[in-house]
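Some chains have been omitted; the remaining ones sit where they do in the full complex.
The first chain written gets the first letter, and so on, giving A and B; residue counts start at 1 in each chain.
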Amino acid sequence: MTSNPQNLRQNTARIRVRFAETDQMGIVYHSNYLIWMEVGRVELCRSLGIRYRDMERDDGVLLAVAEASCRYLSPARYDEEVDIRTWIESAHRRMIVFGYEMVDAATGAVLAKGETKHVFTGRDMKPARLPEKYMERFGIAKAV
Amino acid sequence: MTSNPQNLRQNTARIRVRFAETDQMGIVYHSNYLIWMEVGRVELCRSLGIRYRDMERDDGVLLAVAEASCRYLSPARYDEEVDIRTWIESAHRRMIVFGYEMVDAATGAVLAKGETKHVFTGRDMKPARLPEKYMERFGIAKAV
């Protein structure tokens, strides 16, 4: 992966597990990892100078989730701090794929790995091309 | 309460506790009861001939939550069926108060009691008066 310059576009966000996120197994309920991925994605965008809220509000550009997947390796538990490492796996003007690794901040143990694929849409939720002004920040080369 | 004709406006909805709704105490996490109250409220409206979705979409009438409270009497547990009894406690053209009682469907044990107060608003979320066509269904008398 070191040959992929897009790996430079990565960021780590930290959250603390909420009691509300646990289930009666005593571990984090599995759908919450998708919410954590959203936190990681938003913070990665922020680190690239893109505030998702503004992109949606000012330019009518939405990121509709097309696919999501997660592999659960070790359960996260209440009150632990979790680092969500997020990066852009691939991107072009119609879609973007984010990769995620969630790690126990105290021990470094990998808790889960995930991926989400999104299509850019307008406010009508119909597929659209990403406006040129955002391309460079997402690492999308302009066509020659 | 038998003297209050608005008690005629009541309805019971049934849900089954989801695993996702439990926490590591092995019981339902307390914020979920507010979501169940929403289920009860929506079904009460439906039983009165009001589809909340249409009221919002077609007439721009929203029910903004102003207050919510819940007393937890006995914990609900995974996979149990819960009856949400919902009624209109009071209503006028600017606001409406719903009452709730959540009951274990198998044993009849009362799990929780709650109340939510809502103000009618327009799409701009500013307070508004309920359109006349909905008044009777909510049991709001027209001013003479």
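As a convention for this text, contacts are C-beta pairs under 8 Å (C-beta built on N, C-alpha and C of every residue); 3 or more make two chains touch, one makes a residue touch a chain.
Just so we're clear, the structure is a prediction, and the values are computed from it rather than from any experiment.
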Identical protein chains in the complete assembly, only 2 of which are shown: 4
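Please note the rule applied: only the chains that are shown with their structure count from here on.
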Whole-Å gap separating subunit A and subunit B, where each centre is the average of the chain's CA atoms: 35
Residues of subunit B touching subunit A in the complex: 19-20, 22-27, 29, 31, 78
